[in-house]
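Supplied in structure tokens, the structure appears directly below.
With one protein chain removed, the remaining protein chains of the complex are shown where they sit.
Right after this comes chain A.
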Amino acid sequence: MYCSNLTSWLSSRPSIYSANSHQFSDIPFVRLSLMSPANNRSQSSSPFSRIHCRLRQLRNRIDSVKNTQKITEAMKLVAAAKVRRAQEAVISGRPFAMAVVDFLYSLYEQLQFEDIDSPLMDVRLVNKVALVVITGDRGLCGGFNNAVINRAESRMAELKGFGVDYTVISIGEKGNSYFRRRDNVSVDRFIEGGGFPTAKEAQIIADYVYSLFVSEEVDKVELVYTKFMSFVRSDPVIQTLLPLSMKGEIQDMNGNCVDAVEDELFRLTTKEGKLTVERDRVSTKREGISPLIEFEQDPILILDAMMPLYLNSQILRALHESLASELSSRMNAMKTATDNAVELRKNLLTTYNRERQAKITGEILEIVAGADALNVD
């Protein structure tokens, strides 16, 4: 759009000068009254009014671009600050998650030879799958929401191919509005409160999913969320939430094991003053469980108590990662927008100055020509 303006301006340039030399009696101020509030691209009555229109139009455009730039920059900074908070939330949830994994593993080790039968580990024939899709609440975050929704859609198509029925539980405004329009069987719609996932919200979701699974309304629960890889990259992944695997390991749909033994930790570091993210693999220490540990209740009951905790921490983790991905997407999108705005403004300013100078030159030429004409006399 900008380019077409430039070319039209360039093409009109010679005509302005010719107009100046021949119509020296036409003082610019007279032209003001004839000025029509036309679009700078439409045909104005004379070259003078066209310039004047253009100047004002350009001025307005420059101001609006400046304001937009301020907004996008502010959004970028806000997103950057929030990512830090999301990071911290994940880190403060670390001790819990690690302890759960630790205990579960040692418990499993001790109960290896016994017949374990917890309702959450019940592997049934899959007739219906629940897909928990985590999206964001607001837009302006690049391809974030679309990526997750597309992944969910492809999974639904896959399931349909297998002849398996599915139901969708959508978390996040964007997902909600999409699935509402989509006419899908959506079991429930949660609205993320306040944008910061808390254990209480994870609890609500976990309870809901738990009751769905235990009451045998669904046979498998999968989580679709965006995994935070780095500041520039985040991928939507599918993770099977229920039934929990016997070994306490959760397997990804593609068969990749998101192992319970190793845990991933990402932390914000500053490398040469720029923000980067490091992803560490922290090996949780496997201390041999003391053989003296007695179980106050039946080990199966204890396992029963552990599984929901694991479920809860998994969901919370997914929520946090999703949020961090959304924020980094938004940060990147807003950064690009700000850069574009800066460049656009620079170009517009150049055009504006050229127009202004052309107008002034025109007036000077006029005055000089007029004075010349008087001198000749």
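The rule is simple: a residue touches a chain if its C-beta (ideal position, glycine included) is under 8 Å from a C-beta of that chain, and two chains touch if they have at least 3 such contacts; residues count from 1.
Here is the rule we go by: contacts and distances are computed from a predicted model.
Only one chain is not pictured, and the protein name UniProt records for it, out of "ATP synthase epsilon chain, chloroplastic", "39S ribosomal protein L28, mitochondrial", "Exosome complex component RRP46" or "2830_t:CDS:1", is "ATP synthase epsilon chain, chloroplastic".
Checked against the full complex, the candidates A:Val100, A:Ile169, A:Val224 or A:Leu242 give a single residue touching the omitted chain, namely A:Val100.
Across the entire complex, the residue among A:Ser177, A:Gln203 or A:Thr240 in touch with the chain not shown is A:Gln203. One chain is missing from the display, and on chain A it is touched by residues 89, 92-93, 95-97, 99-100, 103, 107, 198-200, 202-203, 207-208, 211-212, 214-215, 217, 290, 292-297, 301-302, 304-306, 308-309, 312-313, 316.
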